[in-house]
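This report concerns only the one structure given below.
Heads up, one of the protein chains got dropped from this complex, but the rest are sitting where they should.
Each chain carries a letter (A, B and C) given by its place in the written order, and its residues are counted from 1.
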């Protein structure tokens, strides 16, 4: 298919453009009789919503979810859960000056090459707004996983050169969901500085899974790290992913990297909670590299459809750093992947 | 399914354990009438074969491929291509002392937790030998991609602290396929030193795709980097993957990261040849972090099935570094992914 | 997945209940740049719509399709096409007396057993209204197939004991799309008689595909007749399907059944246009058995949730025969199947 679906047992199919009638998601494979907490889904949506984060864009979008099917009297029915976000206050004219230009760092050029047609309004299907459908689906998955005692939480652990040195998740009640309060202040200051310079900055998001028992993941192409990588790397701004010690393993010896074990349990977690593609029962730890926002206010070189070089200045209010609002998107993709594997292994019908 | 298949249009299904009767692969979706070069497939197999690389294990395994179906008079028939490697000289007794122990860094523990049953001989399905089926499939995919002018080549660019600073692929005719001859000498020396210390060492493999036109990859869950990440991260030893500048983007500004464009073409390639999940027509560049080999000759702590702590020394000859023999496995997974996307987009029937 | 999707290259995912907010379909895998004729889609919808057929229910439902995504300036964009039908005048109170009863011949009993929860309003997901999403998708598929010269048309060829003896499709401009005008009059009279008796009647729908070249269909599990059977047998009221001579072949000799061939072409078409699972270039002919409508106005025995036997009389206006409105549903499922196979074989990107 056109790869707008993810998962085979818990299947998420998203649709919609940022400036069309709306966008949404169909979840197929959901169990019946589960009481969905809609407020909790809406709260997750707010974590991603433009305008709700002080470090993000000042653009204000409504992310009010409408449920078209799949629930009856508060319970899931086992039939497809359809959730839609209508586009009520998207302003297409913002984009009219971009009609014939390909914005650097954006999908404009490759979409045009692939499809021939291009919905220039707000990035169309490549807009960050597409991720709202993922957040809604992830919020559903999280609730079901929570019943199994599985928790998923992510945070910003690096912005530019500023690195969080603590993992105190109680301190993560800041706009970056950074588990190091001091670092979060410095990160916030840097982001505001970058914003004032009409520029953007990259970072790193870390995600952890706790409460997952040993045994999830399949040994060959369905390794847990492979499926999670597929999931997380399908988020537009992510340029890399690593598990446990990740790229640092390149300089390590086997005698240091191997997680030895005694009758008390594992002595370390360099592997990030996965052995042979299967969860080991330890905490799962992954990190994702977040590129700096492509839309910046500085003048850049680009071409138009006639391939004439031109200077482009992108107007509008954009996120100076993608991390703050992307944290919940990473969590969502991780949750969707886990529930898909869970249903595959253990079924969804009683 | 149990995730022993990869791809939906060009579908590779692998089977077999390292010490059973044999292992192999069924390729479904191959076009008909293609003249397969079997010598070229066998040459690719040799690149991975234990015993064929001076920096690898001294264990000598035969990787002679038998074709059971799908060809007639030298041409593919469009029906499943079945290729089998029979296990002729695997010695199971090597593993008898591991029968009740879980080797650190291996899949032993998680397999036992997941399946309850465990084929302890040589790692069973989690053995590196499983990748031979991938190499065979990748060799097929490469030949078909070559007809479109697409080339895929990988090499070792880091071992421990030693980093290749050149990308001169003419120099890559060394045991590490390293595109920097001086670095390759230092890497080889380090690997031999590590071997003498009964230890192992990690590294980084880089893979490049040239000749791929703009337009391959799907905008949402089928982003080119997402599918390639799934593919490459499904190789056992890989702990991370990055595209273009990868994790370095965390410290970069948008004004530096964006690949601007003039009528002459792109001015840089920080994104690694992919924009919005779709190939841009530039060279595609990815890097994979390779963990140090899990099997080492030093004493390590582990437990047995009764959870009693014990000291384990793994006998036998193992690769001190996985990079040399994994290079061709990375290429294979990349090739399989690309051909799958190609057939999906352009079909396989004339 | 929960099997609310059909097809792998042209993928149709439907959602929604008859009395929820609405129902619809996401089409993934559609090519870009195709100018969709929306009026033609709406015209197909009308062929199925309750209230539009004199031989059908007098219930009047609006089937106005809203397109949420996937089109821009009249052209498909290659991204998911989302089409929704909002439920504007469904009256749930019609069903209040059925709340705790399982209607004979309906999915009520098995839904309750499977899901535990049951949306009793109008049959929920098992309502015939679900097929409207199929008709919309089929209308899209038909337009693309027509570009290849492929036409799909179905008609009623039997109602009760009345059998159409002609295949004059010019005469099929009647409420049954029956290609035999005289037979259509008798069928219509029988249907009205059955309606007056508060009963229902079965029939047979025949579907033909013309203009399909030889070569579509896959030899083993993807035989053209197998995929078409999956598609057509997934329509609620269909109890059987046959191709060419179908069940009549049980009494035939090979010497009579085999379609011999001379340089002029095939001498007969007993096989219905498919050999070895692959289209032969002849007309494809299939027939589907349509059960009598389950909802009838006569008193029937059933049980409630406490398993107490009770007499049930179903009020409301129902179709006395399903054939007239199901003809377009059969066509739709056939069209979806063919386009999926076409895209798989020949791709969808230029």
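Assume contacts are C-beta pairs under 8 Å (C-beta built on N, C-alpha and C of every residue); 3 or more make two chains touch, one makes a residue touch a chain.
Note that this is a predicted model, so its numbers are computed, not measured.
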(request) Among C:32, C:53, C:242 or C:349, choose the residue that contacts the chain missing from this document, as touch is defined above. (result) C:242
(request) In the full complex, which bits of chain A touch the chain not displayed? Write them out. (result) 8-9, 79, 215, 219, 343-349
(request) Provide the residue numbers of chain C that touch the chain removed from this figure. (result) 1-6, 8, 14, 102, 104-111, 113-114, 125-126, 130, 158-161, 194, 199-204, 213-223, 225-227, 229-231, 233-234, 236, 238-247, 249-264, 267, 271-272, 274-281, 289-296, 298, 300-303, 307-309
(message) Even though one chain is hidden, which residues of chain B still touch it in the full complex?
(response) 1-5, 7-9, 11, 13-17, 20-24, 26, 28-30, 32-33, 66-70, 72-73, 75-82, 84, 114-119, 124-125, 349-350
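We take it that only the chains that are shown with their structure count from here on.
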(request) Give a one-word verdict, same or different, on whether chain A and chain B use largely identical residue numbers at their interface, taking over half shared as same. (result) same
(request) Mind checking the centre-to-centre distance between chain A and chain C? Centres are C-alpha means, answer in whole Å. (result) 39
(request) Report, in whole Å, the distance between the mean C-alpha point of chain B and the mean C-alpha point of chain C. (result) 46
(request) Let me have the rounded angstrom distance from the C-alpha centre of chain A over to the C-alpha centre of chain B, please. (result) 27
(request) Two or more other chains in contact with one residue: find those residues in chain C. (result) 8-9, 79, 349
